[in-house]
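Only one protein chain is missing; all other protein chains are in place.
Presenting subunit A:
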Amino acid sequence: MQLDPSFIWTAFWQLLGAIPTTLSITAVSVLAGFVIGAATAMLRMYRVPVLAQIASAYVTFIRGTPMLTHLLIIYFGLPMIIDGLAEHFGWSFRSVSIPMIGFAYISFSITAGAYMSEVVRAGILAVDRGQVEAAQSVGMTTFQSLRRIVFPQALAAALPNLANSVIGMLHGSTLAFAVSVVDINAKAQIVASTNWKFFEAYLAAALIFWGLTVLIERVAALIEKRVGAYNRGGVV
């Protein structure tokens, strides 16, 4: 077997078409995951009765099981629930009309949520309690002090970990092939299946993932510089 460099190039161009799929899965799971994660973190930190325990169980279960397993459980379990409910309530909606990528969106959002929960929690813990007291001492409500004092700083502190999560979800999105979503990696397999040049095709896929990852790192560094401007000149 011989390497065919020109096919790397050919495959590269064909794979570009799958970038939107990969990015959309990443973006949806990261954004929804952030919202879920922030909510979970708050429930746990404020020890909301019952909900905090549910949130903890969610985080340990999801972090304790593989992302591929989540996808398969959602893929096989969700239709049963939806169709069961639909039948019971007489809706016309059926699970077959959910696009395949929908399962990836839902399941990866749940996965990301659990990981983001820890990222958000660490960020919030990085803001010292004294500032919250200072905010309260001038009469700000809990919500005001969270929104204006805690969250902006928590976000700045969490950015490096957030960037890590985004990269993790970008790479994890390749698992969507299991429910026949054609992302960059799956596309590489399809492209190569006609001439068996898998090695070249996957190399091309790797290059694209690398490029996207570097892009994310760059953007994260830019945001970090901006958001963390207040720390410049200090100890850190």
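In this section, contacts are C-beta pairs under 8 Å (C-beta built on N, C-alpha and C of every residue); 3 or more make two chains touch, one makes a residue touch a chain; residues count from 1.
Throughout what follows, contacts and distances are computed from a predicted model.
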Protein name, per the UniProt record, of whichever chain is missing from view ("Phosphate ABC transporter ATP-binding protein", "Sulfurtransferase", "Methane monooxygenase/ammonia monooxygenase subunit B" or "Transglutaminase-like domain-containing protein"): "Phosphate ABC transporter ATP-binding protein"
Hidden partner chain, touching residue among A:63, A:148 or A:225: A:148
Sole residue of A:30, A:59 or A:156 that reaches the chain not shown, by the stated touch rule: A:156
Hidden-chain contact residue, picked from the options A:49, A:90 or A:130: A:130
Positions on subunit A where the hidden chain makes contact: 128, 130-131, 133-141, 144, 148-149, 152-153, 156, 229-235
